[in-house]
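All protein chains of the complex are present and in place, except for one that has been dropped.
The block that comes next holds chain A.
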Amino acid sequence: MWLALCTVFPTLWSVIYGFNEQDLPAVSGQPNGDRFKIEGRAVVPGIRAQDWISSARVLVEGEEHVGFFRTDGSFTVNDVPFGSYVLEIVSPAYKFEPVRVDITSKGKMRARMVNYIKTSEVIRLPYPLQLRSSGSPSYFLKRETWGWTDFLMNPMVMMMVLPLLIIVLLPKVVNTNDPEMRREMEQSMNMLNPNHELPDVSEFMTKLFSSKSSGKSGSSSKTGKSGPMKRR
């Protein structure tokens, strides 16, 4: 039955958009004239229906049509004329995704995802509606806490502390008074000298900064690490 409806829909769709309030067609077979009902069921995983339905309601297009839950979590919104509606389940404790329900003038129903930007896009959902809560809404922001690890892992702090450590510790590790060592270091310095035509790191960095300010933290931490190298 549902499959059959699906194939019929593309043609019916134009009817919905082109409807005119003056020429409402008389619908046969419906006991309530041109009024229809939207049916569905909502589930909050792990919670019994009795525990949440009393504070929940089904709102169709704001408060134009309101439906109430039965004790088993099912609902019916009666007395809805044809058209396209956004159906929303409101509950202070549980979150539900809204659904767009289209009713043709013949009473055919379909449910689809709500997309306010591309209003004609159709991503079909089952009808009668099956709605599942996606959990409780998070009403509160986590309070910012202060911890030593947060402080130490801060890139700014890393940038400050690491060079400091290197400056203080390196001279102690390497005995600079040893003349052999000193000669060796001078040699290695000469090797690094610009006669190899290597671009200067600091110059490179300033260029990088002025051209691209994004990714600040990444490049700045790099400067932090490469800074002492140059100083050597």
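Keep this in mind: a residue touches a chain if its C-beta (ideal position, glycine included) is under 8 Å from a C-beta of that chain, and two chains touch if they have at least 3 such contacts; residues count from 1.
By definition in this document, contacts and distances are computed from a predicted model.
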Record-based protein name (UniProt) of the chain missing from this complex, from "Signal peptidase complex catalytic subunit SEC11", "Large ribosomal subunit protein bL19m", "ER membrane protein complex subunit 1" or "Proteasome subunit alpha type": "ER membrane protein complex subunit 1"
Would you mind spotting which of A:55, A:188 or A:206 touches the chain that isn't drawn? A:55
With respect to the chain omitted from the figure, which of A:43, A:114 or A:185 is a touching residue? A:114
Name, in rising order, the residues on chain A that touch the hidden chain in the full complex. 21, 32-33, 35, 37, 49-55, 59, 61-63, 66, 68-71, 75-76, 78-79, 84, 86, 88, 90, 92-93, 95, 98, 114, 116-117, 119, 137-141, 143, 146
